[in-house]
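What you see is the complex with one protein chain gone and the rest in place.
To keep things simple, chains are lettered A and B as they appear, and every chain counts its residues starting from 1.
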Amino acid sequence: MTVTIEATAFAADRVKVKRRRRRIRGSSIAILVFLTMCAAFVSVPLYVVIVTSFKTMDQIAQGQIFSLPTEWTLEPWRYAWSQTCAGMTCKGVSAGFWTSLKILFPSLLLSIGVSSVTGYALALWKINWAGTFLFILFLCAFVPFQIIMIPLVVLVSSLGIFGTVWAVALVHAILSMPLLTLIFRNFYKDIPDEIIKAAIMDCGSFWKIFLEIILPMSANIMIVVLILMITSVWNDYLIGLTFGGVGTQPMTVILANTVITSFGEVRYNVNMAAALLTAIPPLVVYFGLGKFFVEGITAGAIKG
Amino acid sequence: MAIRWSWASPRIALIPALTTTAVAFLGAILWTIWISFTRSRRFPEYTIDLSSWSRQYERLFNDSSWTTALGNILVLAIGNALAILFGFILAAMIEREKRGEGFFRTIFLYPLALSLIVTGIAWRWIFNPDLGVQNFLRGLGWESANFNWLADTRTAMYGIILASIWHGLGFYMALMLAGLKSINSEIWSAARLDGVSLWKLYTEIIIPMMKFTFLTCAILLSLGVVKTYDIVLAMTNGGPGTSTWTPAYFVVNSFGARGNIGYASAAAVIMLLMTAALFLPLMLVTAWQARRREGRTL
Partner (left out) sequence: MPDVEFRNIVKRFGSLTVLEKLNLKIADGEFLVLLGPSGCGKTTLLNMLAGLQETSDGTIAIGNRDVTDLDPKDRGLAMVFQSYALYPTKTVKGNLLFGLSAQKLDKAEMQRRVEWASKLLQIDALLDRKPAQLSGGQRQRVAIGRALVKNVDVFLFDEPLSNLDAKLRTEMRLEIKRLHNELKKTIVFVTHDQIEAMTMATRIAVMNSGVIQQIGTPDEIYERPKNLFVASFIGSPAMNMVPATVVANGGTCVARHEPSGVPLHLSRYQFEHQPKTGQNVIAGMRPEHFSVGEMPEEACGAYFELPVRYTEKTGSDVTAFLESGGGLIAVRFDSKHYHVPAAGERLRVSYPADKFDLFDPKTEVRI
């Protein structure tokens, strides 16, 4: 007994010694310093935007871009939210916020609904042309939006919904379908073969198996896909610009109109506040669910 | 014979996806290709004048803003390659140090959560000649500091490149980190036992082992560059003049501002061709990797 205890104590000692030695290694410090500098560089733009949004125009005019606000003010935020002008209308970016939400929910529902069912059918049910179809989806996932933009405008107009939030949501769902289907399919094909076989023998209903067995097993991938979709729909500009009409433009479009094509005196603090208001929802998602976010983008990139 | 639902149900469930693929992707692409050979202007015309079927393309390649756009994506691609390089360096450092991995990853990756419009607006503000970095540096005594890049046709692209690197750096770092982590840890131990120098370890062992990750990054980057639009719009809106136009910007501009469907379609078809040319190697890489993976499990 005593021998073993001594031995472990000795081992623990050695581990400590080793650790202590690692802690003082110069290269470690050099690496950490370098990484911290890079992190600072990456953080600077966000910092600048945040401090500017709380400054008064008077202070901004003095040109100290990196300094903290001498007098913190929420006025630019209030003004950006409800009063700033985008083109001809001066209702702030809040209108765009609600429009973006109205676009987000139907597009999430539609794209995740269709893609998960498609991925499930392709991964777990015997369909002899599944391979071919997956390959075509793989190709479609990389098609630049511009090549199908104009015919989609024609198509959506013929459906009579051009210029509504439904058009924007539908186009988002269409564009994301190939990639999401591939992600779902890759997730579902790792479900053990025998579980689906058992379910086919027990129940046999395609939909019931999906709802009762497969969907409850998909929590992780659902979060990943949800994050991927929320950020990409919220951050989109071109689809919203092309398919949204007056009054149904998402927040990014309102923001761009406010900042880029505005006339008269420029209120930088208001612009920065408007940009931050637009950035907050995806940032909240990112900082809240970062692990899944990383999974989402790498899944979207590599497996796609 | 009764319907076998186990046969029919999954096929019925695929109808929405099949329809979408057939109409919104394949059909739409064919539509655009067809239109690019017609004389369509504001509204689509479907007759092809066989004597001058290539007129849109001829006009396109005589259009100086189109050639500028083509040149710009080349510049963008080369500039953005820095993001891959820095991404790898950061990933290698994070992987080596391990301490603070979560923290650094979170910091380096957050720009990706921002829309390119917000990114562009933030950098536009930093590049502001009167109140931005240039003014700050001159205030510090560096009188000749010139950061008014966006206003100059020669430097505007570099501003856009800087902002794109800032936005995409974390993405490549995350891919590289994943690649580094998939390397068998015994290799590090073996290299340490053999007394291989760090430089040699990376240049002769690690980087060659990660060549597929690098290739994947490079192709994803190129595919992204072809589509560049939002960041240009937010930072320079194509200007000064047409100096920062990209093909994607060109297409949207021809369709939206000029209202010329045929012309926009022709430019879009060229974009598709470029994507296809980049896509082929990606497919080969994927197929190659799949075969390697199979070989390993056998």
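To be clear about the criterion, contacts are C-beta pairs under 8 Å (C-beta built on N, C-alpha and C of every residue); 3 or more make two chains touch, one makes a residue touch a chain.
Source: prediction; values computed, not measured.
Undergrad: Which of the chains on display does the removed chain touch in the whole complex?
TA: The chain that is not shown touches these displayed chains: A, B.
Undergrad: If the hidden chain were put back, which of A:Leu32, A:Ile195 or A:Val266 would touch it?
TA: A:Ile195
Undergrad: Using the touch definition up top, pick the residue from A:Gly131, A:Gly160 or A:Gly204 that touches the left-out chain.
TA: Among A:Gly131, A:Gly160 or A:Gly204, only A:Gly204 touches the chain that is not shown.
Undergrad: Touching the hidden chain in the full complex, which residues of subunit A are there? Just list them.
TA: Listed in rising order, the touching residues are 192, 194-195, 197-205, 208, 212-213, 216-217.
Undergrad: Using the touch rule from the top, list residues of subunit B that touch the missing partner.
TA: 1, 4-6
Here is the rule we use: only the chains that are shown with their structure count from here on.
Undergrad: List the centre-to-centre spacing of subunit A and subunit B in whole Å, with centres computed as mean CA coordinates.
TA: 16
Undergrad: For a test of understanding, state which residues of subunit A touch subunit B in their complex under the given definition.
TA: 28, 31-32, 34-35, 38-39, 42-46, 48-49, 52, 60-61, 63-66, 114-115, 117-118, 120-122, 125, 127, 133, 136-137, 139-140, 142-152, 154-155, 174, 177-178, 181, 200, 204-207, 231, 234-238, 242, 252, 255-256, 259-261, 268, 271-272, 275-276, 278-279, 282-283, 285-287, 290, 293-294, 297-298, 301-302
Undergrad: Which residues of subunit B touch subunit A once you look at their complex with the stated criterion?
TA: Residues 5-6, 9-11, 13-14, 16-18, 20-21, 23-29, 31-32, 35, 44, 86, 90, 93-94, 96-97, 99-100, 103-119, 121-126, 128, 130-133, 135-136, 139, 166, 169-171, 174-175, 178, 216, 220, 223, 226-227, 229-230, 233-234, 237, 247-248, 251-252, 255-256, 261, 264-265, 267-269, 271-272, 275, 279, 282.
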